[in-house]
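Below is a slice of the complex: some chains, not all, each in place.
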Amino acid sequence: MTFSGALIQNAIYIAQQPPEWPIAAADWEHAAEEKLDPGAFGYIAGGAGAESTMRANLEAFARWRIRPRMLTGNVVRDLSVEVLGMRSPGPFFLAPIGVLSIAHEDAEVAVAQASAASGVPLLLSSAATHSIEDVAATNAPRWFQLYWVNDREICASFVRRAEEAGYGAIVVTLDTLTLGWRPRDLRQAYLPFIKGEGCGQYFSDPVFLSRLDKSPQEDLLTAAATMLATFPNLGLTWDDLDWLRGQTNLPLLVKGVLTGDDARRALAHGIDGVVVSNHGGRQVDGAVAALDALVEVRDALPEAVVLMDGGIRCAADVLKAMALGANAVLLGRPYAYALAVGGRRGVEELIQNLLAEIDLNLALAGGTSVRELDRSWLTRA
Amino acid sequence: MTFSGALIQNAIYIAQQPPEWPIAAADWEHAAEEKLDPGAFGYIAGGAGAESTMRANLEAFARWRIRPRMLTGNVVRDLSVEVLGMRSPGPFFLAPIGVLSIAHEDAEVAVAQASAASGVPLLLSSAATHSIEDVAATNAPRWFQLYWVNDREICASFVRRAEEAGYGAIVVTLDTLTLGWRPRDLRQAYLPFIKGEGCGQYFSDPVFLSRLDKSPQEDLLTAAATMLATFPNLGLTWDDLDWLRGQTNLPLLVKGVLTGDDARRALAHGIDGVVVSNHGGRQVDGAVAALDALVEVRDALPEAVVLMDGGIRCAADVLKAMALGANAVLLGRPYAYALAVGGRRGVEELIQNLLAEIDLNLALAGGTSVRELDRSWLTRA
C-alpha cells in the first residue's frame, strides 16, 4: 500500500469539507490541552525538573537535516519494519504510556483498537488502566512493557500473563525504578494512581491481589498505596536481568538506555534489543537528548536491535532517527493527545496521517524504503 | 542604468508623501495576509510538515556575513546576469509559482506584465491559471517550468507549446513528483485546483482536452480531478531525462537538486543547468537549507550553471547566494505577496525596490558586478 495515492484522493474529498481532526502534532496537543483538566494535561505533557531534557529531545532533531535525492524511481515505497518478529506498516510503534484513562475513558483499549486497525504495534504499559487481557482481546499487534517492581512474583506473573495473552516481546523499563521529580504534577497534587487509574495490571493480577486484605473495590486507597509501594526498585543491577531473562522465551528488550556502555551491558546479559530513551524527559532532568544518545548507542553496537523514543513529532523526525540507526521509533505523547481529543478514532487518524506524512516525505526525499536510510542521507545544520 | 541615482531623486519625491506600497519583504507579507482569505494565504505561505525546511532556508543566510570593501571606485555597477542566453537587469528571476489566481485575479499575466516592464525574467509555472500563450502575449522574458506529469504526451505538448510561444528554456521540476504534506492546506481543506485554478496549461492543451469526455466548462470537477490524476509521477528516473532532452532544443534545466551527486547526474544526462531548491520548504520537511545545498553543489560543479531559490527575502540574501556560487537566484513568495497586494503594479514595485536595494548594497559593499562576487566576500558568523 502506498499512502500518497490515497492522500490525493483524500485531498479532493477534504477540499469540500474541512477536516474533522487536528493535523499536526502541535494541533493535537493544543486541542488536548483545551479538552483535558489541567492535572491530566500536565501529567501527560510535563517532564522532570526544569524540563530541560524535554526541550533537548526536540532541539536535537533540528540539528540534523535531510539530503533529498531526486529521480530515484521510488513509485513504490516500503515503510514497513520488522523488529524481533513484530511487523509494522510504518517505522514506528506506539510507546508504552501509563494511565491513559486520564486522557479518555476508553484508554488503552481505544489505543489498541486503533493499533489493530492500522497494524501499528502497541507497547502496553504496566501502568495501564486496562488489563493485559482486555487489551489482547482487541487483537492489536502488541508487546508488553514491564515496570520491574520490587516483588518478583508480581513481575513474573505479569510476564506470564503477557506471554499467555499473545504479547510478542517484553520491554522492561530501566529508567523508572522510581518516579521522577515532576513539577507540574506536584503543583497540581496530581497522582492519578490513588484513584485506581493506571492500576489495571495490578488489580487484575492474582499475585498482587493476594497481597491485599481487602479488594480494591472494598478499599481503593490501600490497594493503590500497596501498588505504589511495590514501585521503587532501585536495587536492581544488570545481573538481575539474568533472572528476568529466565522467566520468558519471548524477545526481551530494555528501555531507557542512554549510553553505549549500557547498551553493551544489556547485550552481554542476553537482551534482544535496546530502546534508547530518556522517558520523554520525565525522569532525569538535564539528560542527554534521546537522538544524541541514539548516535552513541548505534556507534557502540552497529548490529544490535535499537529502537528510540523522545521528541518524535513528525515524519522528518522519524526519518532522521531511522537514518541515524534506529530500527524503529516509538511515538509517545502525540497519540495520547489524539486519544484525549478523539478516542480510538483520534488515534487512528493520527496514525494514518503520520503514515501518510512519512510516506510523502520519504517519497520526496528519494527513499525506497525506510530501512535503507543511513547517515549519508543527513547532514548537520 | 544605476538605481541609486534614481533612488535619491525618488527619495526627494517620496519625502513629500508616504509610499503607496510596502517596502520590505515582511511588509508585503503582512499586507498580503490581511488581504487574502486564510486558505489562499496559507497555501502561499505554508510549507511541508513542521515547516522546519522553511525556517532552515531563512536561518542559513544569517550564518554568512558580507565583508564590504571600501573605495573600489564602483560608480557604475553591473547587476545584470545572463544565464543560458536569458538576460536579467538584476541577478534574480521570478520563480515559478502555481495558482497565482488565488493571490490576484490577474494572476500570471500581471506578473508577466511586471516582468516585461522591468526586464526581470519570469519562469511560468505548469500549474499557472493563465496559459503559456496568454503569458507570452505580454512579451515578458520567459522560461517555462514543467511539471513532468505521468502522461508523456501532455509533457511533450507543453514543451512544444512553450517553444512555439518563445520561452527561452525548459525548467523541469524534480522535487514535486507528488505533493508534499502541507498542514496549512490540510487544516483549511484548501485545494484550489478543484475549482479550476492552476489548471491553465491543462485546460488550454489539446492533448489534455482529448483525454476528457466533457469540457472543463461542462464538468469542472472531473476535469480538475483528471488533471490532478496526471500529477504523481514518482517512477521517473535519471534515464527518463534523456527522453525529455530529446523533445526540445531549448536549454533544459532541472529544479530541485540538493546534493552534489544529483547535480553531477543531471549534467551527465545533458542538462544545461541546475536549480538548487527545496521548493521553498514545501516538499521535504526537515531538508537541508537551500543555501547550504548551494555550497555543496557549487563545490561539486565549479563550472556548471547553478541557480538557487529558497529564503531570498532581501538584497543581502541575493548577494550572499551569488558569492556562494549562484549564477542567479529565483525570487519566490515575496512577489506572490506583492501580486496579492497590488497586482501588476505591486510586482513592479517589488522588483524595482529589490533592484535598487541590491544596487545600493552592492555599491556600498564595494562590488562592481554581481558576477565578480565569490567566497572571499563572505565570512561565517
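First chain written, first letter: the chains are A and B, and each begins at residue 1.
One rule holds in what follows: contacts are C-beta pairs under 8 Å (C-beta built on N, C-alpha and C of every residue); 3 or more make two chains touch, one makes a residue touch a chain.
Remember, predicted model here, so these are calculated numbers, not experimental data.
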Here 2 chains sit in place, yet the whole complex recorded in the file consists of a number of copies equal to 4
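The rule is simple: only the chains that are shown with their structure count from here on.
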Copy-to-copy rotation (subunit A on subunit B, CA atoms, range 0 to 180, rounded to a multiple of 5 degrees) logged as 90
Note: in the complex, subunit A contacts subunit B through residues 4-5, 7-8, 11-12, 14-19, 23-27, 61-62, 64-75, 313-317, 319-320, 356-357, 360-361, 363-365, 379, 381
Per the touch rule above, subunit B residues touching subunit A in the complex are 48-50, 52, 56, 59, 174-181, 183, 186-191, 194, 225, 228-229, 231-232, 234-238, 240-241, 254, 256-259, 261-262, 265, 278, 283-289, 292-293
